[in-house]
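What you see is the complex with one protein chain gone and the rest in place.
Chain naming follows the written order as A and B, and within any one chain the residues start at number 1.
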Amino acid sequence: MTTLQQSDHGGDVRLTGISKTYDNGFTAVRPLDLTVPQGSFFALLGASGCGKTTTLRMIAGLEEPTTGTVHLGDQDVTGLPPYKRPVNTVFQSYALFPHLDIFENVAFGLRRRGIKSVKKQVEEMLDLVQLGEHKRKKPHQLSGGQQQRVAVARALINHPKVLLLDEPLGALDLKLRRQMQLELKRIQTEVGITFVHVTHDQEEAMTMADTVAVMNQGRVEQLGAPTDLYENPGSTFVANFLGTSNFVEAEIMGRAGDALTLRAGDGKLTLPADRCSAATATGGKVLVGVRPEKISLTHADDAAGIADGRNRITGRITESSFIGVSTQFVVDSPLCDAFEVYVQNVERDARLVPGAEVVLHWNPAHTFGLDAAQDIEAGVEKVSEDAAA
Amino acid sequence: MRWLRKNLVVIAGLITLAYLLLPNVVVTVFSFNKPKGRFNYEWQQFSLDAWKNPCGVADMCGSLSLSLQIAFWATLGATALGTMIAFALVRYRFRARGAVNSLIFLPMAMPEVVMAASLLTLFLNMGAQLGFWTILIAHIMFCLSFVVTAVKARVMSMDPRLEQAAQDLYAGPVQTFVRVTLPIAAPGIAAGALLAFALSFDDFIITNFNAGSTVTFPMFVWGSAQRGTPVQINVIGTAMFLIAVLCVLAGMMVGRRKNKTVS
Partner (left out) sequence: MSTVTDAPPAPPALPDKPRKVRRRGRLVPYWLLLPGILWLVVFFALPMVYQASTSVQQGSLEDGFKVTWHFATYWDALSDYYPQFLRSVLYAGCATILCLLLGYPLAYLIAFRAGRWRNVVLILVIAPFFTSFLIRTLAWKTILADGGPVVGALNTLHVLDVTTWLGMTEGNRVLATPLAVVCGLTYNFLPFMILPLYTSLERIDGRLHEAAGDLYASPATTFRRVTFPLSMPGVVSGTLLTFIPAAGDYVNADLLGSTDTRMVGNVIQTQFLRILDYPTAAALSFILMAAILVMVTFYIRRAGTEDLV
């Protein structure tokens, strides 16, 4: 039982060559290595069926890995059943025990470990999640947000080395979800326990996590801080799954200092060499990507006023929709038939209406380059909007 | 007229309800009868004789207690075996699942007289002594399928994540079963047990074939239908009806009060 005490060092979660193939032959997780540093808020992000939940369940011990090992610090826990691991889980839709009241739900783990006087600890924990006066209610008498907090309290009271969260906010409405994101982040900072959080919601992952691992088809596509992933995605999947990206196919003409010169159609584009994850040999093909909010939109009549050195593309507006803080345009250009552009509503140009000829231009530093041999549509919204499983 | 059309289904339903309850009313009323002959089919005059002396008929209370004993043990046996099967069917994957399912389903889709006759053939062939044990064996056999069905329905609607959550919170397999699985499955098991008790207590056809010279309460009633029906039969019938209804009502009241105090 001493292993259950929180230790100060070596609390990393290390997955080595871990994979899972089910009896029916379906491979949920392909061999993967992953290290979650102690005390971090780590998110596994991906669409349903990408293997993120299976990975989480292998850490919890609820799923046996087909190959590979799971280490918590120095301890190999691969063969340990869930009830012997110093790890606790906040389950999807919470899995609160319907026959026990809130107090007993929270006390459950302590009691199973043979701790007799649980009253003080449980009450402190219920106060932490602001549910002190509800302790004698049954789970079904609480709202979704309250149930969610009970689930967190029930897991945290055991001081696990790692707290696993399986789509913890999936059942809540948007407003409550935003509120709970901040709440969870606050609790994590307060208790300092490693959180591993599985979600299909990119905004949720980016808001809360220090490190995000984007998973796709049983593999980790890219791992890094949210800003890195967003600003410099390593694949079209990541570029499309996290936010929206525009892509133009281009050929490398040559190199000028730190920048690559590219030809796209008749135009010329510049791309910082360190922001290109593809091969940079002259004559090679790359996909040039840029985020919609980095692009400025200027009416063709004013094109002369655009500063030199900016990447530019001409086109015609086909759609525009006003959404409050910004206006979203779809621009048809010879290079790409549906360029998305978000323009902040600071000074609105009345000429920017569907049919208008425009120039799109942006700072080359915001450009990123990807290997051209991949599906431009990979990870587009329609996949990620599916209900999580 | 409009009202009539709107409430036609209610009226029809209440007529059916009356049809269902009429015999019970007759049984109750005739428990206060003082019949002239051996049969209690015609109203003569009011009397409390039978209520004052419910066991006044030879052998009747003995058969009643035998029926209660058999029902108790049959319920215990069928509930234990049936619950185990239900858990195996819902929670595990194994070979011969289809065969097991049909073996559970067939006893429910078989006329009682067929099961009764074939079981008697078996007992005769084995040279078994007919009596308490053969009745008990038969009752466990036909109650088993009903228990499996009742428990299965409940276990199937149970979220497997609850058991995983228990394991995640340091409960070993035994603890998980005792602390989480069993309490949550309890209503299904209770329903199955109640059904088994009712089926066993009231069974006549299968018992009649396999009882030998042993007499259970339904067999006593059957016999008295040929020889003469004592009023005490109606007393027992009425009393059981009242006890059952009172138990259910009390249960409902307790449930309602419990809900009120918590919310």
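General observations
As a working rule, contacts are C-beta pairs under 8 Å (C-beta built on N, C-alpha and C of every residue); 3 or more make two chains touch, one makes a residue touch a chain.
Everything numeric here is computed off the predicted structure, so don't read it as measured data.
The chain not shown here is touched by just one of B:Ala50, B:Ile140, B:Ala166 or B:Ile184, and that residue is B:Ile140. Residue-wise, the contact with the chain that is not shown comes from B:Met110, picked out of B:Cys61, B:Met110, B:Met158 or B:Ala190.
Although one chain is hidden here, its contacts on chain B can still be listed: residues 9-10, 12-17, 19-24, 26-27, 30, 41-42, 81-82, 84-85, 87-88, 91-96, 99-107, 109-115, 117-122, 124-125, 137-138, 140-141, 144-145, 148, 198, 201-202, 204-205, 208-209, 217-218, 221-222, 225, 229, 233-234, 236-238, 240-241, 243-245, 248-249, 252.
Everything that follows uses one rule, which is that only the chains that are shown with their structure count from here on.
Listing the residues of chain A that touch chain B in their complex gives 60-62, 81-84, 87-89, 91-93, 95-99, 108-109, 112-113, 136-138, 141, 154-155, 158.
Those residues of chain B whose C-beta lies close enough to touch chain A in the complex are 159, 161-162, 164-172, 175-176, 179-180, 183-184, 262-263.
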